[in-house]
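Missing here is one protein chain; the remaining ones are kept as they sit in the complex.
Then we have chain A:
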Amino acid sequence: MNSPANSGQPASGSAAERPVKLDCRGVWKLYGPHIDRLLADPSNRPSFEDLQAAGVVGAVRDADVQIRQGEIFVIMGLSGSGKSTLVRCLSRLIEPSAGAIEFDGTDLLSMSEKDLIALRRTKVGMVFQNFALLPHLTVLQNVAFPLDVQGLNRATREARAMEMIRTVGLEGREQYYPRQLSGGQQQRVGIARSLVGEPELWFLDEPFSALDPLIRREMQDEFLRLQNLLHKTIVFITHDFEEAIRLADRIAVMKDGQIVQTATPEELILNPATDYVAEFTKHIPRGKVLRVRSIMAPHDATAAHHGSLAATLTLNEAAQRVAAADAPFAVTDATGQIIGQIDAHLVLRALSEAAP
């Protein structure tokens, strides 16, 4: 976690041991007639064709997602793949047709409206694609809005909102109205608003999709900086695979309402589950994503090593050093223990390998 090459992107190994924050099992969301009948038997899983025959749209089909504490979990899919519907089921903005969702072990779907409101006020925050700022409120009032709804007095809520505005770098603009801000600034307000209630679980629904590419990149960096500061549990929706790769600890790829594969970025690239996933990974610069540990050979104690490399280095970072050397490098983990070895041949093959 503390090594410079690894900042903001905890290794998958450590994430696996963290407790599950949001557990979603067998979630369905169907639109159309007689949905209850289709899902009456939990063991019955209607296929895409079954649904089509019944005149039903399967926006989300049998989704299983476990989001662990402190990870950035990205749900990636093209438009119409059901990712927005899924995140709305997870936040219970819409009611799933079937399935179970647990938040910290409590059943989210059977929660009363009162409890749900209490949960949203204290534990959950959400950022929206088109910012969803209230046009009649200033930046300060927008950020303070969740606290206003909770009934906090004005001095307290404005003090906390100001703090949040400083965190996202908008001080000096707190008396502006949303329409006076640029898109990137507006989304900073949206982020500040979603964080002012100090949520544990943070939903971001395509937060940067409406922004220009340059601003998008800047906001992604800002987002990683914030996460380094705050360590939230994050569900991040995007249609941009590169964005997913850049930000995610783990990615769930969705197609036609189904989750096709859930894996870390590296696993996705090395072992895409279907041709559909491979189609995305093909265009990703592998050197930036793949790390030494994923392609290293077993440690050969007899071989002479030119030097040692951290297991978490990306291939791009490793390539320069490996290319110049004539002997393999030892690969070491965070504690300095040698766990494998790597040479120019291995790196080259991994970099040039086409999708399997």
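Note that in this section contacts are C-beta pairs under 8 Å (C-beta built on N, C-alpha and C of every residue); 3 or more make two chains touch, one makes a residue touch a chain; residues count from 1.
Operating definition for what follows: contacts and distances are computed from a predicted model.
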Missing subunit (named according to UniProt) among the choices "Na+/H+ antiporter subunit G", "Glycine betaine transport system permease protein OpuAB", "YceI-like domain-containing protein" or "histidine kinase": "Glycine betaine transport system permease protein OpuAB"
Residue, one of A:W28, A:F145, A:F208 or A:F280, that touches the chain absent here: A:F145
Identified contact with the non-displayed chain, of A:Q129, A:Q187, A:T233 or A:Q341: A:Q129
Those residues of chain A which, in the complete complex, touch the missing chain: 88, 91, 93, 117-122, 124-126, 128-138, 145-146, 148-150, 175, 177, 190, 193-194, 197, 203
